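Left out: one protein chain. Kept in place: all the others.
To keep things simple, chains are lettered A, B and C as they appear, and every chain counts its residues starting from 1.
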């Protein structure tokens, strides 16, 4: 139940009479990847049509709005919410006209040399409209001396470092591409004769598209009236899939990096039970993200699974706290402990990760207040010690509790009786349990180990503290 | 996962400096009882202040809105959503001025002689503003010849038949009352020196109020500057608690009719496993309402519980269906089946009830499409054969699938391999497992048996088809 | 340029396929009679359909809104704005259902025994929803023992005292009626086969309806499928047309009480020039209401008319005043003086009335600041010394400057060099100059003389200070 926010989710479809309509459904299925804003750009073969707005997909896209997004091709984007830079101007897809060419771009990930490139571009007169790193790509494309748009895009991407799963839409074509390391997912599917791409396969399920394969790291897939063409202009490097997609971000029903997310997550719970057993009476999940691991933990340990924490799904963005102090107010709005279940019990609480530790502390206190005799916190991932620069909105390192406290100190802070993390080896075992890694395949574990596969060109502090280029 | 809608939830607080603020939080905790509209009326001891709006509690009550609801006393109401009569004028609390007295009223339940009373009142010149049965009570109070408001209220209630858990607020007092049968719940609590009442105890948990006892059937509790007084002017009758609150409506973390809802629901699942075992590999719940029974079924049967159906909680009110036919569109927006979990398995699906059968049919098909070898539907309640006239918005009898088909025919219709309902005796056993029924205690099971404890004076067809008095 | 507000304007049409659409246009032409809220009720012969909203007619009635107001009959209402009671619930037409009959009512005027009747009705159990006097009529109708609606209406009106021009709409008929004194105007017209009624004839001009005659004082005109029937159930009394409609309220292009408003107003200016000449260089109007009288004054006096004050028509309801003091801020937003016109000149300023004197004072100062050598204020009506209780929203007597100061003292207060009012005889001469008064015809001049034709049953102070029944 971390406060981490995924950057975004993307969806695209080429060659279907209901392109905008299906994009809206695809984005609905990807809503968990970003609830701040949503955007759709459609193409009728001649022009692009855009509608972006702050809010949830289902609130934004009415029949009237969708009717103004004509054409057989469309891409869409959902974006996460943070305080600083949640302005409409930062929402995506970005649409620009340069030299009479219309181009839309939707981005999941994060460039690590965006500030450096931006400064260089501004020196030579570029005017930026948003504070997103994505706009840098657009300016690089506009300034390329290449004639064909595809060559311009390749030239621009050659200069970009970091994580990106990108969709481009022009009146003529759609392009889907993924950075050489493949940090963020991007799946390819088909619906009748239409080509479909999405951050996660759950979007395919809803519209009944068929999953074909993942867009490969370093691949540029061009879909145009000439058909589908694949380019691999980048030097090959070892893949670095984001392991946190498995631990927390992705929807359990998605199939990603060759595995089903729910099953990986349940396996993490089983492995956790093996590594971190507990002498307890019941297993309780922190809903919703802790549920799969809790099922695994219960199954492996033989301890019964109980619904000891209930989630209220009506929680909106802001809530007015009464002046009279309610203990653990923020958590209480979302979770309630069931006294009759917990009272007098030794309880294992299963969650997927601990970020700042404040929420875990509140949950432990809430469970104890409901009468639990012992509280054993079990986390289905290793201590998170490092910030992510590849598209996950982790806080700066200083705010990560595991960057300064060891497990025993964290146990004291969150006031649990015992605290057990899953080891990195345990994570990898769980991931591999469903499919062995092939030679080139690997995971990015920088948030646990600090081993950053791609150099962070921009100053880290700048990047994290300044919310990118936003004032 | 029924399409049934609870009528409403009510909340009241008397004698707290943050009355409106806490009412808003209380309504948030009761949001599951009605998502159509919400209203709060506060009292500063001299006047009443009202804010009602269509929508969710958290969207309606901003800091600015709450600042216009001053005073130490307040009552609130959430209302369900149906197509016909979802107008603001039907939202509650209703506030009226009669003979210079201001009075607000919030109602959970349904009168069974409202149309009859309304016609009589209109004959003598009464002008109705809404199409709710609640307004009838207001007119009866206004026309009473009694001097004191409390006597007027008693006189009015004497003429009302059916189900009601009511809150009244005047500038001087708050009144909480429950009909003699006690169909709908109403709990009493305290928060420091303030008196608190709510449809369910989960509202107390959020604001950290202490649960004291339930308002008794037939009790009229008057809270005023003179303190708390209890009146019981009605002839005592055997209690008839709504058993469907346990099966579906109430929140699992609420304590109601002397029991914890989650534990009753889990026990229903255990009983179901005993009565309706299945030769299967895994147990899967229809989330969220089927989860507790599925946990019980898994525990009792020894079959492992798996997350085979995933719920998308971002679903809003309306959704634009694409023209290209998506199989089982409506269900797909809410639920997705996880292929990797279900493929090749013999699956027990646990749900709490079947209303029209259409949703169950779609779920069965969705599970089969995900590769399940066998689908065994298990329902933790008996066949629902009769409409409710006591505050649950069931469809007319003709639309209830169990009113015309027997279990085997329903099994065929929903295309499951086997279908098993829990028996009424099984329900009662589960209910009693946590607390024996005392002499006067009993449950209303009219939706299963057709034994209506209170006569339906108004024509049933009128009541159901005309959405009460709405045109 | 008074701060007086007319109560309202009404419009009705019976028997036209575009009833709601034409009502919206009619209300647009009557917008000057009330800018607070507007409402239209249409009838399709079976049911009534309503849309009321705060704001201007043109902002409220979009194509979508109008499409939800079907049928061949409709009535509409515009209402004025005051601070206290400008709530949507007070907007009109009021629509009620009593004993299965739907009835809408739109009212221009003011009852003088409304509070007395309301108290009596509340004693016997009536519940009021609004704070308007109009709702009293509705309750009287609902409680009548008569069978036919028309007899009920007559019985109800027999109990009402004061000023009313009323429109009723039921699914079957439209009724237009005017109190026996005829305080407020109400004109009858036709558009092809449809019957049209409106507060002023300018509404007929816009929709190209033909003016037939005025609804007579004391007349009840019933328009139904049986045709048009006229009833005169009241004892005849001498007519008392509101003279202030001529002086200020009505639109100059309307034909009212047998005269054209502009021509009466210009004649008032001529008469003013005869009674109150001035030794000056130029005549300047306070726009817009002072323009016709200024034209008359200029023509009669031979002094040239100049545009010395310019009006900004973009002024909305509220304006944020800067903290730095701007002299005469409120007036400056609406009016600007043209220095090049006024500088060094002896100026006659023509306005229609002085209410509190504060605006006149600001105008005089503004004209002097623009360089005028002398300022001679000329008012085309007598000193306003008394409040109106017949539908004009004058302030309480104490706030009327002429209730405590004589003309010379007012001259000092507003800092003009000379001040001249038109005499009551002069007003009557101007009114008669276009048409002699017949035997039964006369004007209500209570605001100048205190001769109230109809007794004020309700306490005057209550009426004025309590904004009717509003808290």
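Criterion: a contact is a pair of C-beta atoms (placed from the backbone, for glycine too) under 8 Å apart; a residue touches a chain by one contact, two chains touch by 3 or more.
None of the values given here were measured: they were computed from a predicted structure.
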Which displayed chains the unshown chain touches: A, C
Selected residue (touches chain absent from view) among C:22, C:117, C:153 or C:198: C:22
Contact residue for the chain not shown (choose from C:8, C:41 or C:57): C:57
Among A:79, A:139 or A:345, the residue in touch with the chain that has been omitted: A:139
Residue touching the undisplayed chain, where the options are C:299, C:417 or C:441: C:299
Residues in chain A touching the chain absent from view: 47, 96-100, 122-129, 138-139, 142-144, 471
Absent chain, residues of chain C that touch it: 17-18, 21-22, 24-25, 28-29, 31-32, 35, 56-59, 61-63, 66, 202, 205-208, 251-253, 255, 260, 262-263, 266, 288, 291-292, 295, 299, 304-307, 310, 312-316, 318-320, 322-324, 326-327, 332-333, 336-341
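Everything below uses one rule, namely that only the chains that are shown with their structure count from here on.
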Arrangement of touching chains [line / ring / star / complete / other]: line
Chain closest to the assembly centre - both centres taken as Cα means: B
Leader among chain pairs (count of C-beta contacts): A-B
Separation of chain A from chain C, taking each centre as the mean of its C-alpha atoms, in whole Å: 63
Gap in Å, rounded to a whole number, between the CA centres of chain B and chain A: 37
Intercentroid distance (Cα basis), chain C paired with chain B, Å: 51
Multi-partner residues of chain C (each touching 2 or more other chains): none
